[in-house]
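Every protein chain except one is present and positioned as in the full complex.
Coming up: chain A.
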Amino acid sequence: MTFIDIRNLRKSFGPATVVHDFALAVERGEFVSFLGPSGCGKTTILRMIAGFETASAGSITIDGQEVTDLPPAKRNVGMVFQAYALFPNMTVAQNIAFGLRVARRGPDEIAARVEEMLRLIKLPDIAGRYPYQLSGGQQQRVALARAIAVKPQVLLLDEPLSALDAKIRVSLREEIRSLQKDLGITTIFVTHDQEEALSMSDRVVVMNEGRAEQIGTPFEVYNYPRTRFVASFVGTLNILTATVIDAENGRLAIDGREVLAAHTVEGRASGDTVTVALRPEAVTFGEAADGRDELAGTVEAVSFLGAVVRIRVRLESQTVSLDAFNQPAVRLPAAGEPVTLCFARDDLLVVAGG
């Protein structure tokens, strides 16, 4: 059953429309991420769900109740902000208790809930501290506790990890996900970090220029991008231009070299140009065996990335990057060396709109 139902949502600021007819149905207990670059409209949609922005058109329904025109205080929606937004004049306990006090809960209930929340975020001993006495990670945990203390029906997370350093970001995202699963709270998470979106979400909404480019599970979005934008934004991808030789049989030419796609190229005729995508991890060195295609080129650059070595190979006019595991015992080609690349036909994706 749909818990959050967003229909034809639009937002304009003067003549500029930043969200175009956005629609999304979120199930109860689902974790959905809005992923996209700055200015794509993801935060605006989140703020419309929270009630901080008024929708220019469309509707938002939460658990069967339309909330489109309700003020934020009446929506029972918890929000965690990028800048933590803890009240600087209050201690951690007072921050967590704020929403409960506003709701006029009894002092015993408030004290018990605050203690429960502090245990939940694994910071039981910081009740008396002020926000400025906490690290960024601790502040964000407290902000999370404050948001869920009032038992909101929806939890909104607006880039909550962006201000934290890399290590804390990884540990906190795991904590947020496990907390969300334990509490079963329907959550919408806004991020521009694809790794966060892919690792935490049940579904990802990839956004671009105020529109949802693709909605799907992390696996679908990563492996089967529907548009050129999704292909380029989610993960590192080789975007190549190919010429259609035989659309029905999926025969294409990349820099004059014939390859065979796994599927027919719909809506294109021979001689048309299409965009194809190839993940770096799907490409290996060596000649093609059955069910695989090959391309030939010269190594242009070798970049050491730690566990992975990224090698850029120039074909005729285009380049293809491939990722190889860093194994000291295995020799990798050097710059200027001619190489043959191969990949499975299933991995060659013909991208719509290309």
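Here, contacts are C-beta pairs under 8 Å (C-beta built on N, C-alpha and C of every residue); 3 or more make two chains touch, one makes a residue touch a chain; residues count from 1.
One rule holds for everything that comes next: contacts and distances are computed from a predicted model.
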Omitted chain, identified by the protein name its UniProt record gives, among "Transketolase subunit B", "ABC transporter permease", "Oxidoreductase" or "Heme exporter protein CcmB": "ABC transporter permease"
Hidden-chain contact residue, picked from the options A:A50, A:L164, A:A231 or A:V244: A:A50
Sole contact to the chain not displayed, among A:M1, A:A16, A:A73 or A:A289: A:A73
Candidates A:V114, A:A127 or A:A147 - the one touching the absent chain: A:A147
Contact set of chain A toward the excluded chain (per top definition): 50-52, 71-79, 81, 83, 85-91, 98-99, 102-103, 130-133, 143, 146-147, 150, 156
